[in-house]
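For this depiction, one protein chain was excluded, whereas all remaining protein chains were kept in their positions.
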């Protein structure tokens, strides 16, 4: 495995952030201070132009780029590279005024007024045309600038549009998908139910909130279409850039567990994936360690979109953000901890939104490196600058990657299908939370964990955990069977394989698509528990487990081992956890929502069987590994406010230079990066 | 009293359910299995065609009925009758596309998009015309089919429409009602308030949520109009059927405590009433017994729409439904218990939605007799089949009815008027819950209880309870007076007789329309308590009672007995419960919302005085009686998870064949039907 260096120019870990000098063009002293302070903070990159359209083109066809030349030149002269964004994230007022069809239509069919951001219609030809003009202009001006490191496409894609253009494209998309055969669609969507049969693709409307929201297949396909159409829009921007500056990589910034777009699909046209991480640190609902582990899941999921190379942490907030319900300051040390967590999990960058707080508008209180106070002697600035120094010590990590022996399957289709399903309990289905918990309980065993699509190649993994994989893509059943037959260990849960890719239920027993044979069980019933209900599971070999929310009643086939049985209610004594072995592999089925300790026991049992090394960690300590070229770097992160001791550590801590021989002591919120 | 047999062909209790073979026409093996399994489950009826419009008429004017002939023939050949629905519950896409005015307009005046169901405009002439075509076609095809048992009109009528057609019909309805005299309306609606006087009926708009929602009379009349218009629509369907197949009875399926339509009015054009019962069994807010008693109230209310004959339980869910917040499985035995409760309360049918779960769309997880698994060896199937056997033992009950000595008054007008009133506390007015509690506290004394409109004949009853009868229909005051003078016993509560049929307050003291003299009290004030507030009532002859929510301050006339007085607050020592006797009758006024035990005491006191037999029952046991032709059948239902013993029972338990001599032991969730 060789290093995959994203930006050779940077020569290590990138340290940068969004920079909006167009807000300060009338204050050249501030712009000069910016460069002085960026250098002091150890920044080697700045992201420019994210919302600069109205500065570039204040009136249609009237362009101003001199200011940006000036700034990019100065940055470059001071060793700071530029990531240049296309400005399509927010439109000038003149554009919406002249071309109203750029504005989205909402889910009731009403066109929005001009305003806010990230709300252009993805289909409107005129918008694509106007974007093409400005993007080409950017290439004209800056495509050959030596400081240009990367193109950043638009910003935080999201949302939906129900305008006539989008409706028409949706109909065409469906016609294409269903081979122009409306009967295929009718069958796939089970439209005889409630007399919803369509005669023609042109009759199909999107799932308006005051219209047809009751066809599961339509709802799901609309989500898929939105991903397809957003990606199609994005590809139109990328096509210009790739044609004219093929040497410059492109990215766009994804968002935390954003449920509107299937990133597994959307990452394809990008060279590098990046995302914006804004955890609610120190909140009152979960432990700090929970917040950190949730963030680790997000990093891992983003990383695995392109798991053969590092990813980028495109945005994070120095200090705090301004849009959480409570915007609490990050405690001293947390900025360092969270930034190094990103690196530990495979990021080659630590970037911020934003460099300097603006004086007004929606995000005037969003954390920044430089505050309204304007000086470099604030606590926040100092922590950023100190981190800048430390990142230099990690320069050898650039290009290394994470190689995990275990994967959690996470699919947007199962997210959408479980979120939209009419059954169980809406408030407790929690698909994504269930996947996070799987990640967390596996991580707690000290193993590196990937988060991948069910359509990914399984062959590199020893263990695969598939929580609530409600919807099975074609061939998943078969591929799981192969995985197990080839010695893999598979763990699935309640609510697995209920529906096919059109959200049609499998007949003849869940889990469908052959999985009932692989696991040796059929789920005859699923009992939905009220939040105050509990059941228990008795295990022969481990402590009793507690059940909440869901409990399936299983039929168990001959040859299937029963590992645990229910202790209460009308399904008392019946199987709750089973396992079936197949050659060297195994297939475990966990029919109920069990507590974390039980899940860790069950995971550990399987990891052991699979020969995956586990590491004993104190509660609240994370362990992550990056490697390449035969080198391994192991990160230890202390997500607690007390010191923590980890034993069995050998190597040099790159951050302190200290040689560790067995015992590693981590300060509160402390981090070590041990080169083995 | 003679039996009133609804369906002689059935020869006992009907066992059936909704059947949607059009979803499986491409799988004839499944259709064959259906018939085999229906027979195994003891089904003698199936409801067809509820949502079959797009299968009947996939394109305008193109009809397909052969499939249904085939199925009805086969069912009939196997001893299974058909209830055939008109398909107007859901419209084909082509219909909305060609005739957009079939789609409703919402309460903001915006026309909905196509989709979902039960949302056709009741007024649109073109919709009525298209429905007439398909209904006539159904009669052409199936009107003489020997298996045809009944017409089922549309499905679960509900909702409102604010389209121009409906607005115009509303104006015409009002002109008719107010003798084409706008001044009459102005006076009735008190429109000088806030300068809301109308000059002409054509000026009147419905209560748009962004318009005129502040006139109580208008709001109420809009509800009444909606009932009138929905019924008028329904009558148009019925007229076709009655003209062409007068021998076939018609029904439509009502819904649990549906507050949008006055079923007292809407039942009139029907031959038989039926409803869909979906209790939230095993929920976390109330005891199981509460859930059952609530359902009993619903059965009784529906039964009393046509109390001289049995009603039908048109839909109920085997297993579970899919639309409750938590869809918990019915525990073993509960299906039997709930089904027999319907029979105990006067239903001659036990029917399901649905026979077989569909593979997709909105209700793919709604309980059914046959699951996606597709077999007859599931728990749910077995419970249904076992019940099918038991129902055969009750065949003599078909046609018997309930004769109750006690009635609770329940009016949609008082529901609408209290729900819409601006006063008291919106969150605690709870008109329907108060009526339910009255029913429950009376039932707990072992008596059969009717739930009737205040406009019904009172003469058959010994005791009438009128909880919160806020709005008095014309002559109700006078008729109550007659009832008491003729020896009846009347019990009313706080919030009685505040307004007349136009929601105008009575002047000169509440309760109005002469009731202040009948009860011998005037309510000078009503105090609204916060949920944490309490008061108490001291009684001479019974334990102290607890007051929540509402307490009226009374002026008591000479000759009125004070039974209880407040113990606290500024009305301490003043009357809380009074009684006035009049010849052999009595009129009790309960001025405050008292606890259940106190209410049961007060009810028992009056029942005793009225000579109504009461039966001592263990907590959680229901007792209901059906009778005819001199025979009496007494049901005992155990709504608890422990065994229960009832004493004083004599007769033969039809379900077990056992002779009961004094002591009846009920198993958990057990049922006995004792023929006396």
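Chains here go by letter, A and B, matching the order in which they are written, and residues are numbered from 1 within each.
As a convention for this text, contacts are C-beta pairs under 8 Å (C-beta built on N, C-alpha and C of every residue); 3 or more make two chains touch, one makes a residue touch a chain.
Fair warning: this is a prediction, and the values are worked out from it, not measured in the lab.
> Looking at A:3, A:74 or A:117, which residue reaches the missing chain?
Of the listed residues, the one touching the omitted chain is A:117.
> Based on the whole complex, identify which of A:8, A:360, A:559 or A:657 touches the chain you can't see.
Once the missing chain is taken into account, the touching residue is A:360.
> Touching the hidden chain in the complete assembly: which of B:278, B:365, B:510 or B:603 does that?
From the options B:278, B:365, B:510 or B:603, the contact with the absent chain belongs to B:510.
> Hey, which of B:83, B:216 or B:472 is the one touching the hidden chain?
Of all options in B:83, B:216 or B:472, contact with the hidden chain holds for B:216.
> For chain A, which residues reach the chain that was dropped from this view?
Per the touch rule, chain A residues meeting the hidden chain are 20, 22-23, 26, 51-55, 58-59, 87, 90-94, 97, 106, 110, 112-117, 282-284, 319-320, 322-323, 325-329, 331-332, 357-365, 371-374, 378-380.
> Residue-wise, where is chain B in contact with the chain that is not depicted?
Looking at chain B, the ones touching the missing chain are residues 108-109, 187-199, 203, 205, 207-208, 210-217, 421-428, 502-510, 522, 524-533, 553, 569-570.
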